[in-house]
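Only one protein chain is missing from this complex, and each of the others stays in its spot.
Chain naming follows the written order as A and B, and within any one chain the residues start at number 1.
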Amino acid sequence: MNLAVIPVAASVSEWSDSFLERLPLVGRDWLTSWLPEPWRWLVNSLLSIAVILSVFGLLFAYVTLAERKILGRIQNRPGPNRTPIPFTKLRFFGLAQPFADGVKSLTKEDVVPRGADHLLHFLAPVVLLAFSILTFAVIPYGRHLVPVELNAGVLYFFAAGAATELAVFMAGWASRNKYSLLAAMRALAQLISYELPLLLAWVPVVLVAGSLSTTEIVAAQAGWQFDIIPHWYVLTPWGAAGFAIFMIAALAESNRSPFDLPEAESELIAGHLTEYSGFKYALFFMAEYFGMIALSGMAITLFLGGWHAPSPYLEFIPSYVWFMGKLSALLLGFIWIRATFPRLRMDQLTRFAWKFLVPLALINLGNAAFWSLSLHWSGPLQILRWLISVLVVVGPFVLLGRKLSAGVAPRVYRYAV
Amino acid sequence: MTAALVLIAVFTLATAAVALSLRNLIHSALLLSASWFGIAAFYLWAGAEFVAFAQVLVYVGAVSMVILFAVLLTRRSRADTVIGPDSVARAISAVITGMAVFGVLGVAILKTSFTRFSPAGVPALPGGTGVSPVIAAPTATVRDIGIQLMSTHAAALLIIGILLTVALLGAVVLAAQDGSESKQESP
Partner (left out) sequence: MSLDPLPLCLLFSSALFCLGLIGALARSNTILVLLGIELMLNAANLNFIAFWRYGPATSPATGVMFVMFSIAVAAAEAAVGLALIIAVYRHQKNIRLQEANRLKG
C-alpha cells in the first residue's frame, strides 16, 4: 500500500528526479519519521488514502462548479456566481458554491418511500461510492505516486468498476417506483452493452505494452521522437481508434450525456435517482463524478502517456502536474460533450454499441497485433506500416458507418435553418 | 493467516446460505454476489490475484447482471419476485442429503494426511498427522499465465473460445422471440 518508488524509465533527464518530483514523498516521510518502524507503514498507507480522498473530493467539488459554470457560459447565462465566502461579502465568482451545496444536501430531509426496500435503498449509494473510490487505487498519478502496485492493475480497475452496475440496479429496484425500475433495466442494458467495447478498447494497449500493470504501461510510453513527438499510444493509428472507443464507452459507463438515458430527467424523472434525496443523492452524484474522473485517469494511463510530459523540454514541470493537467483537459471534454450532443434513443444506444463499437474494437485488436508484429520494419517499410494501420482503422469505420446509416437520410429541419 | 481464512469462509458461507434460503429472488441474487466477493477474497488470500479479479469481473460484473435480468424478465408483477414457500419435506430431504455429503467429505478430509503433498526434498512424515511443513507460496504472475495460455494450454484456450461463441449464439437463439415482429435483447 506504499507509495512505491518505481525504477525510473530509460529516458532520464536531470529534471526527472528533481526536488519537486519527490516533494510528496519527502512530505510524507517528514510527517511520519517520528513513528516507530512497524507503525510507519500503516500510517503511510492511511496518509495516501487520506490524500487521495481529499484531492479527489476537492476535484469533484470544483468539477461540479466548473460544469455548471461552463454549461452556463455555453447556454449564454452566467451560472452560479452569488455564493459568498461565509461571514464576508466576497463572492469570487461563486467559488464557495460546492460547499454551500454540500451543506444543503447534508441538512435536507432524507425521504425514504414507505414501500421501499429500506436496506437496499440505504446500501445502494454506499456500495456505489465505495466501489468507485476503490478504482483510484491503481492509477499512477506521478513518477513516484502509485498507491498500490498490482501485477494485474488494469484488471483490478475494471473489476472494481464492474460492481457499480449492481449498485445502480439496487437503487432502481429498492425505490419501488416504476420509473426507477425502468431506469435500472435501461442502465443494466446500457452498462452491459458498453462494458464490452470498454474492455476491448484497452486490450490492444495491453498487447503492445506486454503488461497488465499500470506502471509498466506508463513506462512503455516513455521517450520522444525528435524530442517533440512523445511515444504515447494515442499517437498511433490503433491507439487513436482505441482512445476514441474507450472515451465513448467511458461516457456511457459513467451515465453522462449523450448516454444519460438511465437518469434522463425529461422521460424517466431522473431514473434511479428519483426516490433519493438529501445526502444519499449527493453520494450518487459524487460516485458518478468519481467514476468519470477514474475512467479519465485510466484513459490517460493507457493512451495519453500517463504522467509523462509531452516533450523533454517540459519535464521540469513535475509529473503529477502533467497528470492533473491531462485529467482536467479530459474532464473539460466531458463537460463540452454534455453541452453539445442531444440524448440518444434506447435502440440507437444499444445498436451503436453492438453493431459499431464492438466490431471496430475487434478489428482494432487485430490492427494492434499487426503493429507489434511489424515493430522492426524500418525505412520505407515504416511508411507502409503506417499506411496499412491507418487503412485498417479508417476502412471499417467508413464501411460500417455507411452500412448503419443507409436508409437514414440526413434529417432536414424545415423551420430551423 | 488462518484467522483471515476463517473470516472469509464464514462470510462466504453465511451469505451463500442466507441467499439460498431467502424467498425474495432479488435479495438472493444480490447476496450471492456478496458471496462471490468472498470467494474472490479467498483467491486474493491464496495469492491468485489474476483469478480473483477475473472472478469479480465475470461473476459480479456479468453473471449477477444476467441473473437479475432473468428475474426481472420472468415476472408479471413486482410480487412475483417473492416466490411461495417450497415443500418442507423436500427441504428436509435436501438438507439431509447435503449434510450427508458434507459429512463424508469432511471425514475424508480430516482423515487424510496431506504430508505427502510436501515439496520434493522434504520427506513425508511416517504416519503423519496432517502437519504439513510451511510451503513457499507459488507465484503466478500475469506473464506466467499468459505464456502458459499460449503454449501448454493453447488448445484449451481455443476450445474455450469456441465454447463461449457457441454459448453466446445459443443464448441469443433460445431467448429470441419466435415472431419476427419484436426485437428482444439477449441476456
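Everything that follows uses one rule, which is that a residue touches a chain if its C-beta (ideal position, glycine included) is under 8 Å from a C-beta of that chain, and two chains touch if they have at least 3 such contacts.
In this text, all values refer to a predicted model and were calculated from it rather than measured experimentally.
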{"item": "Sites on chain B contacted by the missing partner chain, in the whole complex", "value": "1-2, 5-6, 9, 12-13, 16-17, 19-21, 25, 28-29, 32, 35-36, 39, 42-43, 46-48, 50-51, 54-55, 58-59, 62-63, 66-67, 69-71, 73-74, 76, 83, 86-87, 90-91, 93-95, 97-99, 101-102, 105-106, 109-110, 112, 114, 117-120, 129-132, 135, 137-140, 144-145, 148-149, 152-153, 156, 160, 163-164, 166-168, 170-172, 174-175, 177, 186-187"}
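Definition applied: only the chains that are shown with their structure count from here on.
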{"item": "Where chain A and chain B are represented by their mean Cα positions, the distance between them in whole Å", "value": "30"}
{"item": "Parts of chain B lying in touch with chain A, wherever the complex brings them together", "value": "26-27, 30, 33, 49-50, 53-54, 56-57, 60-62, 64-65, 68-69, 72, 78, 141-143, 183, 185"}
{"item": "Sites on chain A touched by chain B in the complex", "value": "120, 150-152, 155-156, 158-160, 162-163, 165-166, 169-170, 173, 176, 181, 185, 188-189, 191-192, 195, 211-213, 347, 350"}
